[in-house]
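Have a look at the structure below, then the notes.
Only one protein chain is missing from this complex, and each of the others stays in its spot.
Chain IDs A and B follow the sequence of writing; residue 1 opens each chain.
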Amino acid sequence: MASIELLLIIALASGFLAYLLGRVNRVYGAIVTIVSSMFVFSSLAYFGFTDSLDTTVSILPYVTFQVTYLGMFFAVMITFIYAMVSFFNPMFIKDYKYPGAYSMLYILSMAGVIGVFFTDNFMVMFFFFEFIVWTSMFLIPLGHSRKAAVSYYAFSAVGSFALLFAIFMMREAAGSFGINAGLAAISGTNAIVVFILLIVSAFAKLGAFPLHTWLPIAHGNAPHPFSPVLSGALVKLGAFVAVMALIKITPNSYVIVALDLPLAQYLVAIFAGLSIVFGTLMAIRQDDAKKLLAYSSMSHGGYILLAFSLGSSIGLSGGFYHIVTHALATGAAFLAIAAVGRQTGTTKMSELGGVIQKMPVTYVVYLIAIISMAGIPPMGGFISKWLIFQAVIDKGLILLAAAVFFGSIGSFLYVFRPLAALFLGQEKPQFKGILKEAPVIMLIPMIVLSGMNLVTGIFPNIFLQFINKVIVELGMAPVVLGTYTIQGTNGILDPLQITIAFGIGVVIAFIIFILLKKSKQVGLMDTYTAGNFIYSEELMHYSVDFYAPIERLYEKHTTHVQDMYKSLENKVKEFGNVVKYFFFTNKPEITVFWILIIIGALLWGDLL
Amino acid sequence: MSAILLIVIPLLAAFLSILVKKYSANILLVVSFASVVLLNYIPLEVITIGGFAAPYGINLILDQYSLIALYAVNVLFFLVVAINCAKFKKLSSILLVALAGLNGMILTGDLFNLFVFMEVSGIAAYLMTTTNQKPLATFNYLVQGTVGSSLYLLGLILLYAMFGTLNMQDMAFQISSSGYHIAVTAFPFLLMFIGFGVEAKLLPFNSWVQGILGSSNRLTGPMIASVYAAAIGFVLGRLLTELFVFEGTLLLIVTAILGFSIVAGEAMAFGAKKVREILLFSSIAQAALVALVFLSGFTGLAALLLIANTAGKLILFLITNTATDQLGNDDISTLQGLFVNNKVVGVSFTVAVLNVLGLPMFFGFVLKMNILLEFFQTDHLLWPAVILIVSVVEGIYFIRLLLKLWFKESDLPQVEFEFTLKYVVVVVAALLILFGVYTAPVEQAADDLTAIQYIEGGNL
Partner (left out) sequence: MMLSMLYGVGIAFFGFVLHTSVAGINRKISGRLQKRYGPKWYQEFLDIFKLLSKRATSHGWIFDFGVIMALGGIIATAMFIPVTNNFLAFPDFDNFFIFAYLIAVGMLGMAMSASGSGNPLASIGVMRALTTMLAYDIPYMVVIVTIIKLTGTSSISGLALYQQAAGNNWFIVALPLGAIVAVLALMAGLGKKPFETYIAPAEIASGPLVEYGGKQLGMLFIMMEITHFIEVSLFVNLFLGGAENIFIFLVKYFAVYTALSLISNVYARFKIDQVVLFFYKWPLLIAIVQGFIAIYLGWVI
C-alpha cells in the first residue's frame, strides 16, 4: 500500500529540495525534477493499477482523498507527461533566469495534480487547481514573453472562478463540499447555472473557442520543456471539469428530438466544433512551430469536448482515448520542436530548413507524432478519432461531422508544414557543420513517447479496457472490445490487422526498391530549376507563407476574438479613467459636491 | 495595568520627546515596542474614566475585538517606526501622538471621544504627510479630512439631540428600544458614514488618496495605507456592526458606494502606470471590500481580512517606496527588474501580492474562501460574483506588475534594501504563508470574533 498523502508530501518536499540543490548547482535541481516526477509517476501507476493506493490522511489538515478510475486516469497520464518532459530540464536549465525556482515550481505544479485528481472534496480540489495555476504561471515567463503569463493567468482565473462559483452553488445544494454529493444534489435552474459555469471553466482551461487566445501565447512562449507539459498535461484539467459538467450534471434542457441530444449538450458541441475549425485554420497560418502546435491543441481540445458532449459510451471512450493519444502525440511533437529549438536557437519555420540532415532521430519522433496527431493509422490518434467519428455519425450530426472532418484533413496541412519547412528541404548554410543531434538524455523521452504513440495505435485495447472502467464508473455501458478488435456503432476496427497490412505493404515496396538498381546520391542543391541558376539555399527553400493560397481566403478574419478581448481590456481601463477623472482631482469642492449628491439621494428617497 | 496606558504613555512620551529632542527617536521606538508588549498584560475590561458610569462618562472598551485591533495596529506601527525612526527623527513626537490617537480611536466607547481621537490622529497624519513634499496634496487631505470629521460631528449632534447620549452602547440600545422610524436615524448615520468614508478611503470621498499615497515616502506610505487603514477599518467595523442601522434607501446607498468603490478601485488600478498608483487604487477596493464584509455581518472574517490586507500593504508600500526614494520615481518602467538582484525582497513582495489575490497557500485564500462561503450561506449570490469578477481584473494587473518587477535583461535598477526592512518583510510574508497553510487558528479566530456580543459589555 502506498499512501497518497505521503506521495503528495514527498512531491512537495522534493520541490523545495530541488530549489535548495538548484542553488548549489542548477543542474542538480533539474535532476531532482527527473527523479521526483519519475517517482511520482511510477508509484501512481504501479500502486494505482494494482488497486493499492491508500487514502488515509494523518498529517495534512482538511485534505481527504478518494481513488476513482477517472482521477487515476488523468493523474497517471499527466504525471507521465511530467516525467517524460523532465528529462529535458537539465539541458535547458542553464537558459533560465531563475533555475532553482524553475525546478521547484515544476515539481510543485505536478504535486498539485495529485491533489486535484485524488480528492473527494471540492474545496481541496479547487485549492490544488489554483495551486497549479500560480505555480505554472511563474514558469511561463522564464521563456520568451512576460505577457504570455499574464494572459495565461487571466484566462485561468476566469476558469477557476467560474469553477469556484459552481462549487459554492453545489455546496449550498448539498450542504458539504463532497464532490459526488455536490454533483448529485444540484438540480433545477441551479443545475443550468452550474452547468454553464463548469463549461466556461472547461473551455477556459482547455483553450476552446472563444476562450482560447491565451493558448498560443502561453504555449508558444513558455520555456521549451514546459510547452509540452502545458499542452499535453495541464490543459487536460479542462477535460476533467468538462466530464463533471457533461456527464455528471444533467440540466433539464430541451431535447432536440431529431438529434437525440439535449440542447445544452448540443450547444457545447457546436462550440467544440468551432474550436476545431478555428484552431485548424489558425494553425495553418502560423510561422512559429510551437504556436502551430498550440493551435493544434486548441483544435484537439475541441475534439475532446465534442466527444464528451455527445453523451454516448463510444463518444466518451473516444474522448478519453483522445486525451491520451493527443497528450502523447503533442508531447512528442513539442519535445521534438524543443530539441530543434535548443540546437538551433529558433523554432520559427522561416528561419530553419533541412534539420533532418543532422537530427534524424528528432525527425522520426516528430514524424510519428504528427502521424498520430493527424489521425493516420497505425498510430493512436487514428483510433481515438475513429471512435469520435463513430459517435458523431451515430447521432447523425451533419454540421459537426463537417467540422470534425475539416479538423482532421486540416491537421494534415498544418502538421506537414513543420515537416516540410523545418525538417526537410534545403539545409540552411548557417546550420551546416555546427548542428548536432540532440543529446541522448533528450532522445530518451522522445523515443519512449514515440513508442507509446505506436503502442496506442496497435494495441489500443490495453488502454481502452481501463477507459471502460472509467466509463462504467461514470454510469455508462462499456465499449465492446475483442482481443484485438474494437466494436463501433457502425463497424469493427482491428488495429493490429491494419498495422500488419501496412507492414506487408512496406516490405513489398522495400523489396521492389532494393532489387532495383542502386541510385546515385546527389546533393540537395542538385535539383531541377527550369534552367535558372539558383545558388543559395534560401532561394531554394519553400517555407514562408506555406499555405498562402488558402490563407488569403481568411486572413482578414483572424483577429476578431483577440480584438474583442483587447477592447474589453480597454473598456475596463476607460472606466477606470472616467472614475479617476470625476473623483480624483486636487479640488476638495468636488468631493463635497459628491457628498451632497449622496446625501441628496437619501433625502430624496426617504425624507422628502 | 489598564488599557488607558496605551493612550497615556504615548501622549506623555510625546511631551517628553519634545523636551529631549536628542533621544526622541529612541523614545518613539521604545514606546511603540512597549505598547505591543503591554498588550499582553492588559486584562480585557471596560474602563470607566473619571468615575462616572457608562452612559454619562467616557469609557474605554477592551474586548476581544479591540484587542485584536490593537495588536494589529501596534505591531504594524512598530514595524513601520522601526524601519523609519532614524530617518524621520523630527517626526517622533508627532508619531507618538498618532499612536495615542489611533489606540484611543480603537478603545473608546464614546462617540464624541471617538471624534476627538480621530482629529488627534488626523492632525498627526496631516503633519506626517508634509514630508511628502507635496503641500497641495496635504492641504487637500487636510480639507477633506476636516469636512469628513465635521460631517461625522454633525451626524453625532443630530443623534445626541434625538437620544441624549454619546455612549456607543447606550446609543445603540436607545435606538433599538425607542421605536423611531428607520428614516429618522438614516440621515445622521449617513453623515457619520461619510465622515468615516473619507478616512476609510471609500469612493467618492477619497480623492486625497491619490495625492497622499501616490507621492508617499517610506514613512507615510506604510503608515497611511497600512497602520491608519487598519485602525480606521476596525473602528468602522465596530460602528457598522454595533451602531449603524442601515436599511431601506440608506442600505442601498451604502451598498452602492461600497460596490462602486470595489469595482472602480480595481478598474483604476488596472489602468494605472505607476506602482504606487496601482497599490493605492487596489487598497481603495480592498478597504471597500472589508467594509462590505463588516456590513454583511461577517465581523470575524472582516477583521482578519483587514489584518491580511494591511499586513500585505505594509510589505508592498515599504518595498515600493524604498525603491522609489532611491530611484526618483515609481513608473513601472523605472522599477522594472527591481527584484533580479533583490530576490529576498522580491519573494516577500510576491507573497504579499499572491496573498492579496487570494491564491492558495496564502492567508488571503483562506479568508476569501470563507467570505465567499458566508455570502453563499446567506444567499447573497451577487457579491461573490462581483468579488470573483474583480478578482480577475485584480489578478491581471498585479501579475503584470510582478512579472515586470522580476524580469529585465539588462540595465537593472540599483536599489539597496537595509537589513531591518528585509527582516520585517520576510517575517510578515512568512506569517502570511503560515496562516495560509495552518488554517485552524484562523477559522477559530473568525468564529470567536463573530460570536462575541461585545455590545453588551458583559462578554469580556
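Here is the rule we go by: a residue touches a chain if its C-beta (ideal position, glycine included) is under 8 Å from a C-beta of that chain, and two chains touch if they have at least 3 such contacts.
No experiment lies behind these values; they were computed from the predicted model shown.
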{"item": "Displayed partners of the chain not shown (whole complex)", "value": "A"}
{"item": "Sole contact to the chain not displayed, among A:Gly345, A:Pro429, A:Gly451 or A:Gly505", "value": "A:Gly505"}
{"item": "Residue touching the undisplayed chain, where the options are A:Gly375, A:Pro445, A:Pro460 or A:Gly576", "value": "A:Gly375"}
{"item": "Candidate in contact with the missing chain, chosen from A:Lys432, A:Arg552, A:Lys566 or A:Lys587", "value": "A:Arg552"}
{"item": "Residue of A:Asn25, A:Thr56, A:Gln497 or A:Asn570 touching the missing chain in the full complex", "value": "A:Gln497"}
{"item": "In chain A, positions touching the absent partner", "value": "258, 354, 356-357, 360, 363, 367, 371, 374-377, 382, 385-386, 389, 392-394, 396, 398-399, 401-402, 405-406, 409-410, 412-413, 416, 419-421, 424-426, 488-494, 497-498, 500-502, 504-510, 512-513, 516-528, 530, 540-542, 546-547, 549-550, 552-553"}
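In the analysis below, only the chains that are shown with their structure count from here on.
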{"item": "Cα-centroid distance, chain A relative to chain B, in whole angstrom", "value": "44"}
{"item": "Complex contact set, residues of chain B against chain A", "value": "136-137, 140, 143-144, 147, 151, 183, 186-187, 190-191, 194, 198, 203-207, 209-211, 248-250, 252-253, 257, 264, 267-272, 281, 340, 354, 359-361, 365, 369, 372-373, 376-377, 379, 384-385, 388-389, 391-393, 395-396, 399-400, 403-404, 406-407, 438-440"}
{"item": "Footprint of chain B on chain A - complex, ascending", "value": "61-62, 97-98, 123, 127-128, 130-131, 133-134, 137, 141, 146, 149-150, 153-154, 157-158, 161, 164-165, 168-169, 171-172, 572-577, 579-580, 582-588, 590-592, 594-595, 598-599, 601-603, 605-607"}
